[in-house]
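What follows is an incomplete set of chains from the complex, kept in their original frame.
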Amino acid sequence: MSEPNPEITDALVAEHGLNAEEYARVLEILGRTPNLVELGIFSVMWSEHCSYKSSKKWLKTLPTDAPQVIQGPGENAGVIDIGDGQAAVFKMESHNHPSFIEPYQGAATGVGGILRDVFTMGARPVANLNALRFGDPGHPKTRHLVSGVVAGIGGYGNCVGVPTVAGEVNFHPAYNGNILVNAMTVGVAEADRIFYAKAHGAGNPVVYVGSKTGRDGIHGATMASASFDEDSAEKRPTVQVGDPFTEKLLIEACLELMATDAVVGIQDMGAAGLTSSSFEMASKGGSGVALNLDHVPVREDGMSAYEIMLSESQERMLMVLKPGREAEAKAIFDKWDLDFAIVGELTDSGRMVIQKGGEQVCDLPIDPLAEAAPEYDRPWESTPAQPDLTADQVPAHDPAQALQTLIACPDLCSRRWVWEQYDHMVGADTVQRPGGDAGMVRVHGTDKALAVTVDCTPRYVLADPVQGGRQAVAEAYRNITATGAQPLAITDNMNFGNPEKPRVMGQFVGACQGMGEACRALGTPVVSGNVSLYNETGETAILPTPAIGGVGLLDDLSKMATVAFKADDEAIVLIGETHGHLGQSLYLRELCGREDGPPPPVDLEAERRNGDFVRELIRGGWVTACHDLSDGGLLVALAEMAMAGDRGAAIQPPEQAAPHAWLFGEDQARYLVTAPQAGDILQAAQAAGVAAYALGRTGGPALKLAGGPSISLQRVRAAHEGWLPSFMSAAG
Amino acid sequence: MKARVHVTLKTGVLDPQGKAIQHALSQLGFDGVEGVRTGKVFELELTDTDQAAARERVQQMCEQLLANTVIENYDIEIG
Amino acid sequence: MQAAVIVFPGSNCDRDIAVALERASGQRPHMVWHKDSTVPEVDLIALPGGFSYGDYLRCGAIAAHSPVMRDVKARAQKGTAVLGICNGFQVLIESGLLPGGLLRNESLKYICKDVGLEVETHDSIFTRRYRNGQRVVFPIAHGDGNYFIDEDGRRRLEDEERIAFRYCDAMGQVTPEANPNGSVANIAGIYNRERNVLGMMPHPERLADPLLGGRDGAAMFDGLVEALA
C-alpha cells in the first residue's frame, strides 16, 4: 500500500497547528515542501506540548541547581540524591483534556504516562500522587467527572502496584469546562545507574518494546486522517485506552534489562509517540536515526506511516541497545510476553530517515528542527493588586458554626472517599497514609523515608500570581517539614489558560517569579515539570494553577511526626505569627460568599526559619504531633489534629485578637505542635527568633474555646466525613 | 417486556481484556483464535407494553448510562 | 519454615508477602515463576495479592491456568500448606481448591482500608496464634472481594468449621454495616476441608510491622513458622 500523499494546502498546514511564520521556517529548513508525514512530525515537535514555545523563556528563570540535584529539567524526570548511593526520581504531568473527554481512561493513561517517565530512568516507582481540580459541585457534569477520574487513577495505579499516597482535590466553577488532572510519580534508583534519553553510536539497534501501535490519539489532524479511510462510517475515537497490566510487565521487563549493561538510551513513547521519542533520543545524542516502519508492531491493518509516527498508543518504549545485545534483551521481553522489535538503527547522518513499504516516507534534519523550534516572548500584563481587606471589614460569625461549615465545605472536607479507592499501602512501605500532611514511603529495606506532597492554592494565584506562586512552594515545604523530613526539591505542573492573552500570560510570568523566589529561599530547586496551557472554554479560563509536587527526605524513621494528637493533657503550641489575614480565605468564601482581598503574603525568611525550627523540634524528640496551617486557618488545623487523634482540646485565643480573624485567617509559615509541656518549646522558639504561642491543651470530647463555645468533635467529624460521600451518592 | 443491550468497544479502541483472553486461550492450546473482543450485555425487565416506546426509552438509557459513547457502541434487542 | 511465593504476571504483593515471611522465619522464600512446572519442596506455598493478568476476564481466572498451578493443586491435595491472599484467594477459588466465587464489591468500587475481622476458627496452622472470637485488624484492598456461596455451601462451611475470618465492627460484632463488600455472611476467609489451604481477601502481610500501623498480621506468620518448623 503506498502512502497517501495529499497536496499540502494552507488549510492542511493550519490544521496541523502551524502558523504561517512557523510554516515558512519549515520550508526554509527543508528547502522543499514537506510531505504529509513530515508535516505531521513538525506539527507535533513544534506543538506547545512538546516545544514549550510560550513558556520556555520563563521556565528558564527557575532555579534548578543545588548540591542534591543529580539531574534537573530536560530529561524524562528529575533526579535527586537521597544518600547511601540512592536517588529519588520524580515528575508530575497533566492529562487535563483527555480526562474531560473520557474521565476514566483520561486519568488512567495520565498515571500510566507519568509512571513511564520515571521507570524509563531506571527507577522503581514507589509512590503516586494526584492533584485534581473539578468544577462547581452543582454543575451537572462534576459528579460524573469526579467519579470517573478517581476510578481511573485507582484503576491504573492499583493494578501496577504503586501506592497512591497523597494528592489534593479542589472544586471551583472556573474548572467547569476544563478540569485538571495532574499525576505525579516518585521512584527510587541507584544513583550511579540512572538511564537517560540519549542515543549515540552509529549502527546501534533501535528497539521498540511494549504494546502494539494502534490509531489511538491521533489528533491535530482529523481531516487528514479521515481522508484515509473513506469507508469508515464511524468517527474514529481519539481516546487512548490504558492497559495497566501491560505497564506492570513493562516496568518489570525494563528494570530487568536495565540491570544488565545492554542499554545505551531509553525513552518512553508519550505524547507524539514514536516521533518525539526517536527525535529526542537522536537529538540529545547528536545522532541520526533510520527507522523502518514495516517492523513496528501494529494492532490494526493498513496503518500509514503518518498514523504510526503520530499514534499515542500507550505502554510503549523505545530504546537503543549496544550492538550484539539484541538476543539477550529479546529473551527478557519474551519472558514477560511483550512485543519486541528492532525498528531501525542509529546513523551518523544527523537526519531522521523513515522507510515504509520500500518507500522513503520522511527525511528530516534533526538538529535544525530541534533548534529552530519556535520560542515566543508573549506579551503579558501583571495582575492588578487587590485592595486591602481588614478584619473589621469582614463579618464575624459564631466560631462553632463557622468551623462546622468550613470543615464540611468541598475544599476542606475529608478526601477519604477518594483515597480509599486507591491502594495506598501496596509495597508495605507506606509509613504515612493519605490524610496527613505528606504521604510517606519508606525507602525499601532502609530506615529512611521519602515525604511527598502536592500543593497549590489557585485562588491565591489568581488574586496575586507572585504571592500565589510563592505560597504553593511554601505549602509543599511545610507539608514535608511537618513530618520531620527535609524538603529537597520540587516538580511542577503549570496549568493555565490561553497564553496568547496578556492577562493569562501575566499570571504565568508572576507565578514563575514567585515560585523561583520561594525555591531559592527554601533550598528546593525545580528538577522537572510540565506545562498545560489553553485550559480555557469560551471566555472562561481556569484559575491559574501551578501545582507543586514536593519531595523530602527523613533520614531516621524513628523521628517521624504525624498530625494526630497522641495523648490527653498535652500542651498545644502555635508556631509562627498570626495576623488574622482574611483576604482570599475560605472563611471569606464559604461564610461570606466573597472571593476578594489580597492573598496572605508569604514571608520566605519566616518560612525558612520556622520550618527549620519545627524540623529541629521533631528531630530532637520534643514534639508528639505536628501539623501545618493552611486552608481554613488555625481552628481547622486544630480540628484535623483532634479528629486524627480522636481527642479534643481546650484553647485560649489572645484577648486582644478579633476571634474570627484569629481563628480562620490564613497567615502563612505556621504550624501546630503538641508536647507534654509548652515551656521548653517556647524558650527554644524565643532563642531561635521564632514566634510561638501556648494555645491550650489536648483532651476531652470537644474543642473548647475559652469564654466561647464548645464544639463536639463527633459533630465536626460527621460533617467533615459526610460531605463527599453524600455528594457522590446523590442523584444525577 | 424484556430488552437486551449489547455494549461493545468501537473499532480501533484497544481492548486489553480481549488481548489477555486471546493469549490465555492460545496458552491453553486452543489454536486458530485470531481475535477476541469483549463486551457487556444487559438484560432489562421492563413494564412497557409498547415495543417502539420501549426501544426509544432503552436507547435513552444507553446514551445516558449503559454505554460510554465516547468509546463504545450499543445495540438494542427488544422482546 | 521454607516458603515459596508464586509470581504471576501482574502480581504486586509478592515482595510484601516475601518480606513478612522472611521476617517471621528468618528464611528467604523461593520466588517461583508462573511458567515453571514445579514448585520446590517447601512447607508453605503463598499466592500473593495483585492483579494477575490485569484481573481481565475474572480475577484469578487466567492465573489459575498457569503451568505452575497444576503442581500447586497437587501439593495442596497432598497436604502442603497453601495461603492465598486477595488475588491469591481469587486464584484458589478459580482453580477449584476453595468453593464459591468472588464478585464485584457491592459498592462497585475498589476499597483500600483497615477492617476489623473476627477470628472464627483458630484451629489451623494459619490462625493458631489467635483466639476464637478475637478481633484483629487487617487492611483490605480489592475491587472484587464480594464472596458468594449458595445456602448449602455456606452451611457446609459452617458445619465443618471452615470459616477463618468474618468482617466485624469495632465492638467485634459481625453486622451488615461491618461488611465492606457484600460478602455472604460477612465471610472474609475460608479453609478447605483439611484446613491446609486458606484463602482470604484481607492482607495480614500489610500489618505485620508496627511502622505500618499495626502488628495483628504478624501472628499469622509466626504461627505458621511454629507449626511448620
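Note that the chains take the letters A, B and C in the order they are written out, and that residue 1 is the start of every chain.
Here is the rule we use: a residue touches a chain if its C-beta (ideal position, glycine included) is under 8 Å from a C-beta of that chain, and two chains touch if they have at least 3 such contacts.
As the structure is a prediction and not an experimental result, all values here were calculated from the model.
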item: Labelled copy-number formula for the complete complex in this structure file; value: A x1, B x2, C x1
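Here is the rule we go by: only the chains that are shown with their structure count from here on.
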item: Distance between the centres, which are taken as Cα means, of chain B and chain A, whole angstrom; value: 36
item: Chain B and chain C: spacing of chain centres that average the CA atoms, whole Å; value: 34
item: Multi-chain contact sites of chain C, meaning residues that touch two or more partners; value: 53-54, 56
item: Of all residues in chain B, the ones touching two or more other chains; value: 16, 20
item: Residue ranges of chain A in contact with chain B within the complex; value: 101-102, 104-105, 211, 214-216, 232, 234, 236-237, 239-243, 245-246, 299-300, 313-314, 337
item: Contact footprint of chain A on chain C as seen in their complex; value: 9-10, 12-13, 15-16, 19-20, 49-51, 53-56, 109-113, 139, 141, 143, 203, 205-206, 209, 211-213
item: Partner chain A, residues of chain B touching it in the complex; value: 10-16, 19-20, 23, 68, 70-71, 73
